[in-house]
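The complex is shown incomplete by one protein chain, all other protein chains being positioned as in the whole.
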Amino acid sequence: MKKFILLLTVSLLLVLSMVGCAKPVDNAPRKVTLKVFMTFPRFQEQFEDYFEQFKVKMLAEKNIDVTIDLEMPTSDQAAQILKARLSTNDAPDLFTLHAIADIPDFYKAGYLSDLSGQPFVGELLENVKDIVTYDGKVVALPLESLAWGYLYNKDIFAKYDLEAPQTITEMLNVVTVLKENGETPFLLAFQESWIPQLMTALAIGGVVTSENPTFIDKMNNKQASYQDIAKIFDIIDIIMANGTDKPFEVGNAAASADFAAGKAAMWVQGTWQAQAILDINPNINIGTAPLPVSDNINGTLINLSVSTSLAVSPTSKNKDVALDLLNYILDKQASSKLFEELKFNPVAKFHTYETFPWSDEAMSYVALGRGYRDLSLPGAVTGEQAKLLQSYYAKTVTKAQFIETIDEVWANSLGQ
Amino acid sequence: MKMKTWINLLILFLLIIYSIFSLSPIILAIINSGKTQGEILTNILALPESFKFSNYVVAFEKIKFLRSFFNTLLVVVIGCGGIVLFSSVAGYKLARVKTKLSNFYYSLFVFSMLIPFHSIMISLVRIARVTNLQGSLVGLGIIYIGLGVPMAIFLYTGFIRSIPIELDEAARIDGCSDLRLFFSIIFPQLKPITVTIIITNALWMWNDFLLPLLMLPNSKNYTILLSTNMLFGQYGNNDWPAILSVLIMAMLPAVVFYMILQKSILKGISEGALKQ
Partner (left out) sequence: MKNKNRNLTLFILPALLFYAIFTLAPAFGGIWYSFTNWNGLNPNYELIGFRNYELLLKDKNFINSIWFTMRFVGIMVVLQNVIALFLALLIETRIKTKTMFRTLVFMPNMISMIIGGFMWMFIFTRALPYIANALNIAALNISWIGDPTFSFIAIIIVSLWGGVGYLMIIYMAALQGVAKNLKEAAMIDGANAWQVFRNITIPSIMPAITIGIFVTLNNSFKVFDVVYSLTGGGPGRSTQVIALNIFEEAYSMNNRFGYASAKSLILFLIIFVITLIQLGIMRRKEIN
């Protein structure tokens, strides 16, 4: 027994002295805490792991002991929390934002650092770089770049020998064939209002890009009305009239399960949801295609957007380390693995990992020039459209009221 | 006589019907929380073939039950402690001192009982940010003190008025200081109303949703309700076995509390309300 205690004491002393040797007191690492605010609760683990790598790297290379305070609120609360924090001078060192919707406002309010000189900028793909550039400056690092239309069940389409429709007439044919065979053409999931809003996003994108390219500018100058693009309702009406029952009881999770089970042939939902569907039914073949808005094929377009980007606060107390972390997100060695794991599309030239069939399908349209850059609508308008579409389906709002309300909301958003 | 039996049966029948209505969500939730997804689809009303406690194990993990529980408890303890301490002292003086100033203070407190939370919400969040209380459980407890004192002062003042003033005077002859007099003589007399105040406030804070939602952005600090709400957002009307087991767990503390303290709770509630 005595011997054992002796042994224990000796070994303990030994360990202690070794630890003491490894970290000489005079060269203690600089301690830095970074606050990182991200809206990817589903990827929390992946980012935490990635940040661990970063910590190790910083300690080894720069002798900085980084602590990362990662905050991942759910996406419906994130905007509110972030805005509150920014406006009270309590900005996180790094935070995610929606490139197209948020950059203009945030830039004007002075919440974004100019990142143009950062190493990662040179590596960005050109079409991606455009989206995070504002006022001639790169102000955010693109994370999730998307090329999306609607999802369709390739197995159901193949069964009836159908192809993804390219015009609204073709779409009507597809709908007829599907219904004759007892299939439901569209999955409707309206419980969470952002999902129906995707229909408006695509329909407006197609109509505006192909027929009315100055529409957004004109709206911003109060010289236009949604009446001018009332055509968007053609496809929306088709979808709503040929969809699944009780859409207000179906949220995103339930809809993914339904789509995986083959309850409908098409779902207006982005490629980001494809993996979740595959997780439920690994045998399903998912395709993605542009949504037709008329018989003009030039309006049948894939939406290209960087929806979530990472920015650095100009008020960060440890901006050097914050910028190191930012650049590490697009590190030549480490980032490919992260982006592949997260199923994000490539944003940098050195991202050469294999992509998914649905992404490839979307990109094949883009290669033909059938893609458009996501439109920049005021945030209030997007939110209002989402709510109004729900009401439109529930028949508490008519088409005319829809148009009138959106015109008003758009005008109000200019007034501030 | 026959008529009376019929009426008797009718009353019993109505009460049973209402009790079923009252309990049905809970019972359905319990039954279905032990099923698989498939079982829920085939028969919602049947008992599960074998009760899957594993659903609860998963739920326990998912909403970080222990952490959420103690987060909520901390807020309630700080809130109730502060409210009882500060309101009893204030109520005592308001009841005993009869001056214009005393009347003014009293009306100042009572007036705010009409202000709905939503009317102060926006500025309150800003104040919480400025004072660095947002994001902290202690901070949330402190805010509850500020929101809860008016009602408690109102109840304490009313109660203390019914305690004979001779008690104070007898003690004063013994040379007690005001504060010592209060805590040694008066406060013990206030036990019934203190229990009422603790119960009503604890229930309010335990079941409050909006203020924690605005005050606690970080999931580390989530209360039980916030964790539940977040989980529902993830599973949204789909994975019901998981959701229902979370719901049952989330309501368990309040239900157990009710079962143990039923008498005091019901008494507290009816007294608290009737004194308004």
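We call the chains A and B, going by the order they appear; numbering starts again at 1 in every chain.
Note that contacts are C-beta pairs under 8 Å (C-beta built on N, C-alpha and C of every residue); 3 or more make two chains touch, one makes a residue touch a chain.
The structure displayed is predicted, hence computed values, not measured ones.
Engineer: Can you work out which residue in B:149, B:190 or B:216 touches the chain that's missing from view?
Structural biologist: The single option touching the absent chain is B:149.
Engineer: Please identify which residue in B:102, B:136, B:189 or B:234 touches the non-displayed chain.
Structural biologist: B:102
Engineer: Of the residues in chain B, which ones touch the absent chain?
Structural biologist: 8, 11-12, 14-15, 18-19, 21-26, 28-29, 32, 40, 43-45, 82, 85-87, 89-90, 92-94, 97, 99, 101-102, 105, 108-109, 112, 114-124, 126-127, 131, 142-143, 145-147, 149-150, 153, 178, 203, 206-207, 209-210, 214, 225, 228-229, 232, 237, 240, 243-244, 247, 250-251, 254-255, 257-258, 262, 266, 269-271, 273-274, 276
Engineer: Just the residue numbers, please: which parts of chain A touch the chain that's not shown?
Structural biologist: So the residues of chain A touching the unseen chain are 76, 79-80, 83-84, 86-89, 105-106, 109, 190-191, 193, 245-249, 379-380, 383-384, 387-394, 396-397, 405, 412-413, 416.
By definition in this document, only the chains that are shown with their structure count from here on.
Engineer: Just curious, how far off is chain B from chain A if you go by their C-alpha centres, in Å?
Structural biologist: Computed value for the inter-centroid distance: 39 Å.
Engineer: Within their complex, state which residues of chain B touch chain A.
Structural biologist: Residue list for chain B touching chain A: 125-126, 129-130, 213, 217-219, 230, 233-239.
Engineer: Can you name the residues of chain A that touch chain B in the complex?
Structural biologist: 41, 71-74, 76-77, 81, 84-85, 88, 90, 191-192, 249-254, 257
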